[in-house]
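I have a structure I would like to understand better, so I am pasting it below and will then ask my questions one at a time.
Of the protein chains in this complex, all but one are displayed in their positions.
Let's turn to chain A:
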Amino acid sequence: MAEKIKLSGGDMLMRSLHEEGVDIIFGYPGGAALHIYDALFNQDKIDHILVRHEQGATHAADGYARATGKPGVVLVTSGPGATNAITGIGTAFMDSIPMVVISGQVASHLIGTDAFQETDMIGISRPIVKHSYTVFNAEDIPKIIKEAFYVATSGRPGPVVIDIPKDMTAPDILFDYEYPKTINLRSYNPPVIPESNQIERAVDAIITSEKPVIYAGGGAIASNAEDELFALNEIMDAPVTNTLMGLGIYPATHERFLGMLGMHGTYQANMAMHNADLIIAIGARFDDRITNAPSKFSPQAKIIHLDVDHSSVSKIIGADIAVFGQVKNSLDLIIKELKNKINEYDKNKLGPWHDQIANWKADHGLDYELYKDASDTKPILPQAVVQHVYNITNGDAFVTSDVGQHQMFAAQYYHFDKPRRWINSGGLGTMGFGLPAALGVKLAYRDEEVVCITGEGSIQMCIQELSTCLQYNLPIKIININNEALGMVKQWQDMNYGGRHSQSTYQNSLPDFVKLTEAYGHVGIKIEKNSELQTKLEEAFSIKDKLVFVDVYVDPSEHVYPMLVAGESLKDMWLKKDKKT
C-alpha cells in the first residue's frame, strides 16, 4: 500500500479545497488565519482575492456562486473578520446560495478566555447558516470540508461556516492526509425524486385548469431547471411570472412572460396570479413581498408547489399538491406524465385567459418607451437609464444590483432571457451587495459584460471594493442611479408618512463620485442631462479595459410603480402617485 502523504492542517485545508474544485477564494488575512494564509502562499492551485472588507468577501463569493452555480468560498480571520462576514452570510442564507465560509479562531486553549480577537462565530452565525462546523481535531479537516461542500450545495443550498482554531493549522504538526471519496451523513437526506402520485395529481390539475399561471423563483435557478421549465411550457402554453429571485429562468422576451410579480410586479402578473385557477409554484416560497395579505391571496387558485425544502411548502400559503424533490427532476416527471396524457390537454382552451392578460397588459402594463424622450426639459428618468443599459448591452450582460428603487427599476426594465444573469440580494435586501458581487461575477466571466446598477446610498456601503477592482483589473461598469436620497425609504415616507423625509436625504454631503472613482484609479463619468444620457452611456461601455463609474443624476421625485397596497390582495395596486386599482 502506498504511504499516505503527511500534511499540516493548513496544507490539508488547501488540498481539500482543491479536491472540491475550488480555484478561487475571497478573503482577508488576520492573526488567527495566518497559518492558513501561509499554506495558501505555499500552493499554486487556488487564487485568493484580497478584498477591502470581509463583507465584500462574502458578497463577492456570493456573486461568483450565483453566476456560476459553484459554491463561493470565503476565508476570514477570527473576531472582527468573522463578524464583518455576517451580513454576507445572512444574504446568502436568505437567497439559498451555496457558500463555504472558513473563519479562523483563536487557539483551542484560549477559547472561552476572552482572548484577543475571540468571538463565538458558530453562535453568532447559527440562525443564518445551513450548518456549521468547529474543527476540534485537525485530522478531521478533510472530512469536514467534504461534508461542508456537500451540505452547502445539495438540497436547498446555503452557507456553511467552518470555524478553525489556530492550533489546528499549525505548520509543524503533520497528519496522514487522504481525501474522503464518499460522504456518510446519516442525518441529512435532501429529497431528490418526488413521489409519483403527486406527479399524477399535479398533471391532472394542469389538464383541468383553464386559467393557470406558472410562478417560478430562485429555487428553479438553483436547480438549473431552465430547460425543463421551458419544455413544460412549450406543451402547456401558460403565462409565466418570475419572482425577483427567479428572473431569467424563463426568457423575459417570450410572449408568455408576464414580468415580475409581487410588491413591484407588473399589473398583468399580479392580476393573473389573483385571478388564476391554478398556480404552479416552482422553487418559490410565497414570500410576503409576493403574497401581500396571505388571507386574500389568489382566492380561486389551486396550488401546486414544487420545492426541495419541506419547510417552504404550506408555510404561508397552503399547497393543494406538494411535490418534494429537486424541481428539475419534478418538472421532468411532470413533462413525461403530461406527454402521456397529451390527448387530454387542450392548450387552445387557454385562449380567453391569454386575451384577458393581454387586456390587462394594454391597460396598465409598464411603459417601455420612456427612454425615447431625450428632451432636456425634463430630468432623467431612472427607468430610462436601465433601458439604455439594456439596449447597449444587447440584454446579455450580467447585472448585479444593490437594494432600493434602482433595484426594482432594473428588475422591471432589464429583460433577462437567461438565468444567473440577474444577481441581487432578494431575501435579506442587503445594501452594499452590488459592487462586490459584480467583482465576483467578473472574476468568473472575464470576457462578459458585468454591470452593477446601484444607487448613491447603496454604493457607499461597500465602495472600498473599488480598490480591489483595480488590484485585479476588473473592468466592470457601475451605473449609479443618483437621486440624492435613499429613494425607497423616501418613497415610503411620501406614501405612508405624510412626506416627512426622516433621515433619507444627505443635505448636500454626497462625494464627487467622478473624483472619487479617479482617486481609486478608474474612470468616472457624470451625466446630468437627458440629451447626453445615451451618448455618455455608450461612451462608458466603449471603454473595455477599465472600470467605469457612471454617476447619473435622475429625477429625485420618481417612485416605483406598480406597488401593492399594504394589507390587501394582489389585485390592489398603486399604479401612479394618485391612482389605485
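Operating definition for what follows: a residue touches a chain if its C-beta (ideal position, glycine included) is under 8 Å from a C-beta of that chain, and two chains touch if they have at least 3 such contacts; residues count from 1.
One rule holds for everything that comes next: contacts and distances are computed from a predicted model.
Undergrad: According to UniProt, what is the chain that's been left out of this complex called? Choose from "Alpha-D-ribose 1-methylphosphonate 5-phosphate C-P lyase", "Cytochrome c oxidase subunit III", "NADH-quinone oxidoreductase subunit D" or "Acetolactate synthase small subunit".
TA: Options "Alpha-D-ribose 1-methylphosphonate 5-phosphate C-P lyase", "Cytochrome c oxidase subunit III", "NADH-quinone oxidoreductase subunit D" or "Acetolactate synthase small subunit" considered; the missing chain's recorded name is "Acetolactate synthase small subunit".
Undergrad: Which residue from A:S96, A:T134, A:S223 or A:S458 sits in contact with the chain not drawn here?
TA: Hidden-chain contact among the options goes to A:T134.
Undergrad: Looking at A:D204, A:D277 or A:D309, which residue reaches the missing chain?
TA: Once the missing chain is taken into account, the touching residue is A:D309.
Undergrad: Write down which of A:A107, A:I122 or A:A293 is the residue touching the left-out chain.
TA: In the full complex, the listed residue that touches the missing chain is A:I122.
Undergrad: Just to verify: which one of A:G56, A:P71, A:G104 or A:P191 makes contact with the chain not shown?
TA: Missing-chain contact among the listed residues: A:P191.
Undergrad: Could you list which residues of chain A touch the chain missing from the display?
TA: Chain A touches the missing chain through residues 122-123, 126-127, 130-132, 134, 151, 185-191, 309-311, 314-315.
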